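Below you'll find the structure, written out as structure tokens, and then a few comments.
Here the complex is missing a single protein chain, while all its other protein chains stay put.
Moving on, here comes subunit A:
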Amino acid sequence: MTEANEMILAIETSCDETAAAVVQGGTTLLSNVVATQMDIHEKFGGVVPEVASRHHIEQMTVVMEQAMTEADVSFDDLDAVAVTQGPGLVGALLVGVNAARAIAFAHDLPLIGVHHIAGHIYANRLEQPFEFPLLSLVVSGGHTELIYMDGHGQYDVIGETRDDAAGEAYDKVAKALNLPYPGGPQIDQLAQTGEETYQFPRSYLEEGSYDFSFSGLKTSVINTLHHKRQKGESIDKANIAASFQASVIDVLVDKTFQAAQDYGVKQLIVAGGVSANQTLRKRLRDRFADSDIAVHIPPLYLCTDNAAMIGAAASIQYHQGDVADFDLNANPGLMMP
């Protein structure tokens, strides 16, 4: 009973963006609406979960309406409703999950629960087809993972962070440098004007591991800043940012390249909020330039959280018959399928 060129209304509320999108056939973006709360959380220096949830409930129907209107579709045109089931902030996820469930019930549509990271990966499929096997580097505030895929919906996590996610390290270092929230883009920008004058550690862990660790690096940066402040020495923020960023990106690029070689993949797919980082984008492209592995990095609007990516991932589940019951629940610690 599945439609070939199915139309999916997708919802994403896992963190601080209220998002809805309409995606056709898993590859065509008909609308992609994101209500960001960035300026709201900026004053708190980070996302306050209760504040995020309160904004989601106010924005949810507005954002869905805009997505439907921009796509110029009615509920009769839809073939399924998809929603981020996790991971994320539980209170935030619940707003989207309950909205999706209500619409699925009201219009007798299949309900599809999507893993947020699967969404980030599938954002790329809105740009070009996947060629398997492929490797995906997922880098965001909550995730740093290398995921091997030999088919649609087949996720094999071959490496992950053992402590801080890359984005988390960025945020914490940005805070230590007194940069405004969100810190990642600020550090990237600062780093463009700085030089790598500090030797911060690069953690490669044991031989052959594709895992990551960024907490040692983060601590080293924070300690360096602390000592300099104690001694009253001036701090060149741009150089600190450039040195820190070089450490993070060296490890990310080296490990990704190694894994891509070892697994003999055809494509490298980069996903997650940190893939918006200009230096990371450039360094990855440079490193893979002489290989026959194609590097795909989504445009900026598909790197950050959005619902189009959830619709793209849901399309695969729709065709695989992976449909949820009405007791589908938000799962803040959801594991990769």
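The rule is simple: a residue touches a chain if its C-beta (ideal position, glycine included) is under 8 Å from a C-beta of that chain, and two chains touch if they have at least 3 such contacts; residues count from 1.
Here is the rule we use: contacts and distances are computed from a predicted model.
Think of the chain that is not pictured: of "tRNA threonylcarbamoyladenosine biosynthesis protein TsaB", "Electron transfer flavoprotein subunit alpha/FixB family protein", "Phosphate transport system permease protein PstA" or "Biotin carboxyl carrier protein of acetyl-CoA carboxylase", UniProt labels it "tRNA threonylcarbamoyladenosine biosynthesis protein TsaB". Check A:V51, A:I158 or A:L225 against the missing chain and you find that the one touching it is A:V51. Summary of contacts with the chain left out: across A:L30, A:M64, A:A176 or A:V253, the touching residue is A:M64. Checked against the full complex, the one of A:M38, A:A102 or A:M335 touching the unshown chain is A:A102. For subunit A, the residues in touch with the chain missing from this view are 43-44, 48, 50-51, 53-54, 56-58, 60-62, 64-65, 75, 90-91, 94-103, 105-108, 326-327, 329-330.
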